[in-house]
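For this depiction, one protein chain was excluded, whereas all remaining protein chains were kept in their positions.
The first chain written gets the first letter, and so on, giving A and B; residue counts start at 1 in each chain.
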Amino acid sequence: MSAPVLTISNLVAGYVPDVPIVRGASLNVIPGSILTVLGPNGAGKSTLVKAIAGLVPVTSGTVMLDGKDVTSTPAHAVAGLGIGYVPQTENVFTTLSVVDNLKVSGSPSASDTRMAIERMFVLFPDLAERRRHLGRELSGGQRQMLAFARALMRSPRVLMPDEPSAGLSPKMVGIVFEKLQELAATGVAVLMVEQNAKAALRASDRGLVLVEGKERLEGPARQLLDDPRLGELYLGKIDEAA
Amino acid sequence: MTAYLIFFFTVVGIYAIAVIGLNLQWGFTGLFNAGVVGFLAIGGYTFAILTGPPRADFFGGFSMPFMVGIAGAIIASMFGALLLGLATLKLREDYLAITTFGIAITIQLAALNSDWLTGGNLGLHGIPRPLQDLFESNAAYGVFYLGLVAVTLGIVYWGVEAIVRSPWGRVLKAIREDEVAAQSLGKNVLRYRLEALMLGAGLMGLSGALYVGFIAYISPFDFMPIVTFQIWTMLILGGSGNNRGAILGALVVWAIWSGSGALVANMLPPVWQARGGALQSVLIGLLLVLTLLYRPRGLIGEETTISRHVTGTTGAGLTKKKETKA
Partner (left out) sequence: MDPLFLQHTSDGILTGAIIALGAIGVTLSMTILRFANFGHSELVTFGAYIALVFVSFSGIGAQPIDPFSIGWPFFAAIAAAGVGTALLALATDWLIFRRLRRSNAARLTFIFASFGAALILRNLIMLGFGASPEYYSRELTMAILIPPGIRVMPDQILVLGLTLVLVVALWAFLTFTRAGLAMRAVAESPTLSSVSGIDVNSVTRWTWILSGGLAAMAGVFFGLTVQLRPEMGFNLLLPLFAAAILGGAGSVFGAVVGGLIVGLAENLSVIWISPGYKMAIPFLLMLVLLYLRPHGLFGRGER
């Protein structure tokens, strides 16, 4: 097993000072693998990835990318350093064309950006066909793909999708998770937040359950799927509600 | 000196009523009215037209009783607010600010140009002062009018306090803090905000009418844009969301304004008087911006409410609504 590309240690973060939502979380993400963060509503899953992306203030703890401390780096700089964050909602520019969506996320070098766009069109052929369409003209699945492509423009080491399956049809969910596996196979480390625990774990290498801002259970995805404690912490409540 | 003090406190009282009206809009509801003076002008002119003496070639001058003039002033200002509120309250906040700014400019313009109704730039003279015949000297009448203003201010203060503490007032605050939450409680947000806008405008109209009743004369130059800034500074410096702060602010800011005015009049040569006025305005502007930046709660901040979002160091309605977390 290779060394982790992203290491989070004892991270404390929240929107308002003195009200931490992430409370001392630690985790490692390994290149070429998918780590899924699960947990009940309000556990701080989204806040965790937002804090890594530089969108939520970090009170203490560290975020190390490739051995470099990137804690509390502004969001726009994090993107340039190689962490591609995909928000759950509003993850594409609806008023910009597909090409412009990608261009916005490109590096300052115009030729690099052009090449990266071509790479994305190979990776996501659907988008190539709709390159002149505006973001709002895309279907839900296409939007999710554009959101991935946007986050991949700077060839990040880590891709962080926040609930990529939200609002998609079951068939589309399968396609999205397959795409993530395909991306991981190219060496990208994926740190994913998901509500849809079972489907996400089936597509992941490892899983982690976050409760009240701290990890409570971590292990290989297959094992977690069968772990009764997962149900106690999380799935049981979901099943009751359903 | 006594005469001046009576004059001073009468003006402060009249301003304070408008400041409480603005407090209802901004402090309690979070509505930005950039044309306060427009509503004062609507009230003032309505009062003057209803109660003024008839004159040739003019519309108005109906010589109606004082109370009818006051009621008319309040209703007319509320109607103006209704017109703007219906157009803008469902849109983003900027639009109310822009249209209220617009109505203030437009009313002043209309007042300047509609000679047949407002007397144009000459204004309307000889507007009767209530019960003046009962008093022998101007000084005695001054005391009476101060009393009238003070009683009106008292009633307004008491009334608005009662209103903001009522269930209606609590809904207003809830809307200001978190529109989405208030909406989910089934409250018709638009309607509550419209009512607050109109009620506040009504008080501004009342203030305008009392002013005209006081000086027995009205002209477009009484309703310059600077009045809007003065009233805003009074509210912010006093502490928005707090009616006692509103009254205190009226007192402090009017003292600063008249004090600096007297200074300018005495210190500067006549040719520099216009620029002296500019200096006063800069002072008001600085007071406003600096309070906003460094003491957003004003002299007396809002009393602690049940909501946790307003506790802390920021002033009423000044902090961002709670972020909705995904």
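As a convention for this text, contacts are C-beta pairs under 8 Å (C-beta built on N, C-alpha and C of every residue); 3 or more make two chains touch, one makes a residue touch a chain.
Keep in mind it's a predicted model, so treat the numbers as computed, not measured.
Check B:A3, B:A87 or B:V180 against the missing chain and you find that the one touching it is B:A87. When the omitted chain is restored, the residue from A:A53, A:M145, A:V173 or A:L217 that touches it is A:A53. The chain that is not drawn here is touched, among residues A:E90, A:E182 or A:E232, by A:E90.
Touch with the hidden chain on the side of subunit A covers residues 53-55, 74-80, 85, 87, 90-96, 100, 103-105, 107-108, 110, 150-151, 154. Although one chain is not drawn, its touching partners on subunit B can still be listed: residues 30, 32, 34, 83-84, 86-88, 90-95, 97-99, 101-103, 105-106, 109-110, 112-113, 225-226, 229, 232, 274-275, 277-279, 281-282, 284-286, 288-289, 292-293, 296, 314, 317-321.
Keep this in mind: only the chains that are shown with their structure count from here on.
Chain centres here are Cα averages; for subunit A and subunit B they lie 52 Å apart.
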